[in-house]
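Complex shown without one protein chain; remaining protein chains in place.
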Amino acid sequence: MIVLLTDFGHSEYVGVMKAVIFNCYKTGNIVDLCHNISPQNLIEASWILSNNYHYFPEGVVFCCVVDPGVGTPRKAIAVRTVKYYFVGPDNGLLWETLKEQRIIAVRTLNIPKDASQTFHGRDVFAIAAAKIAMGRFEMVGAENCEDIVKLELFHSGNEGIIVRIDMFGNIITNIPFQEKDSYHVKIGPREMEMKFYSNYASAPENQLFLIEGSNKTLEISLKNDNAHKVLPALHQNGTGPVQIGQRVIIS
Amino acid sequence: MIVLLTDFGHSEYVGVMKAVIFNCYKTGNIVDLCHNISPQNLIEASWILSNNYHYFPEGVVFCCVVDPGVGTPRKAIAVRTVKYYFVGPDNGLLWETLKEQRIIAVRTLNIPKDASQTFHGRDVFAIAAAKIAMGRFEMVGAENCEDIVKLELFHSGNEGIIVRIDMFGNIITNIPFQEKDSYHVKIGPREMEMKFYSNYASAPENQLFLIEGSNKTLEISLKNDNAHKVLPALHQNGTGPVQIGQRVIIS
Partner (left out) sequence: MIVLLTDFGHSEYVGVMKAVIFNCYKTGNIVDLCHNISPQNLIEASWILSNNYHYFPEGVVFCCVVDPGVGTPRKAIAVRTVKYYFVGPDNGLLWETLKEQRIIAVRTLNIPKDASQTFHGRDVFAIAAAKIAMGRFEMVGAENCEDIVKLELFHSGNEGIIVRIDMFGNIITNIPFQEKDSYHVKIGPREMEMKFYSNYASAPENQLFLIEGSNKTLEISLKNDNAHKVLPALHQNGTGPVQIGQRVIIS
């Protein structure tokens, strides 16, 4: 099984990657983890992968393409861990996911001379993922003994960052939930008091609140509405919408 | 085969549900019916499910997650009918679909103690759907002899509601088509005369018209344009865009 994670949205780029995979891995199963990563956003991609890969069955090949450096000499890699395989650009995207697993082998992917300079998803990563799913991990390229590029998502105690804004408008942080009734929230110049509710239905309307998200971290939410869109209007001492990567203190 | 219907849009939440399903139902087939239900909109979800479930093959398990009450004591249920299985929150979403079928059994889903309070799609519904697809309907929880929550989509003669706004901007009602050349349409304070055309190409541009939609009800449409976006500008005695659930009279 191959799992795709990209910032290609609803474009044909995803369909074309599947075409290339099925050309080689004919009886395969391809699952879309997520394609609506904000364009080029490594933090968001890293968060989604590291929190969700372990729900997939053992042996899965994750093919991850968020790749602002496509066409430059950045490396493309394949990594084998005890339970999974990962394919993607060596730009930090895989780091948070790999650091908690035992790595068995790393390969540097061959980049064909006629590969597009803008679409390695099709010409490099899809081909490598298909080969690995067919049992040919050793054939994707030479062994790589160098360190993998690190991208740590900052987190220390009650300080962290915004890691994801979901389609309901929930603003997701990487700060772990602690049992408290109310919190002081600081995002850049904005400071806000927010109550905690254990589920959406218990919260009052028209009032930003904190909830424990499905990855056990704190999320800023708004009942039957979109916290991300409404926050700037409620807290005008900020400058427009909050953004992925922004520092947050929740105390 | 498991069919998914959610309001999760293009988020990773759909991919994670598939991960959980494939962990159990390894050789399964998962089909996306629709994920762009307006957030928490039970009317829209109910309309789409009740009009489309019968196109799927016998034996399919529908896993439906539009769940504003997640984390509250609302029940989660699995229903077996003569031809299909349905899994979802007991909040009315399933009612219009179930009322036209013979129900054989209903079970109340077990909710694990460590289930997230915000994502039963992953921790409750995906697991139940996978078990049912594996032939273990009886193992999802205890028998449920209480009535299922009802949500009837209002319709009486030429009065009904807006049930869906599709991605072309067609405003879909639940009022059955009748053969007439022109209609009087009333939506809230707005009153409009509209002609009927049997296909898009026959209609003139820049003029809202009625057409028989693919579920045999009346839709408000605009040739080569988006009726939903344009309607407020054409009929200013309204208050912004029309909304799902709003009353409509077409006579």
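Some notes on this structure:
Think of it as A and B in the order they're written, each chain with its own count starting at 1.
Following the convention adopted for this analysis, a residue touches a chain if its C-beta (ideal position, glycine included) is under 8 Å from a C-beta of that chain, and two chains touch if they have at least 3 such contacts.
Note that the structure is predicted; figures quoted are calculated from it, not measured.
From the set A:Tyr84, A:Phe119, A:Phe168 or A:Tyr200, the residue in touch with the chain omitted from the display is A:Phe119, counting the whole complex. For subunit A, the residues touching the absent chain in the complete assembly are 8-16, 18-20, 22-23, 26, 39-40, 68-72, 116-119, 122. Summarising the interface, subunit B meets the missing chain with residues 1, 3, 9-10, 29, 31-36, 48, 52, 55-57, 166-168, 198-202, 211-214, 219, 224, 226.
Please note the rule applied: only the chains that are shown with their structure count from here on.
Averaged C-alpha coordinates put the centre of subunit A at 29 Å from the centre of subunit B.
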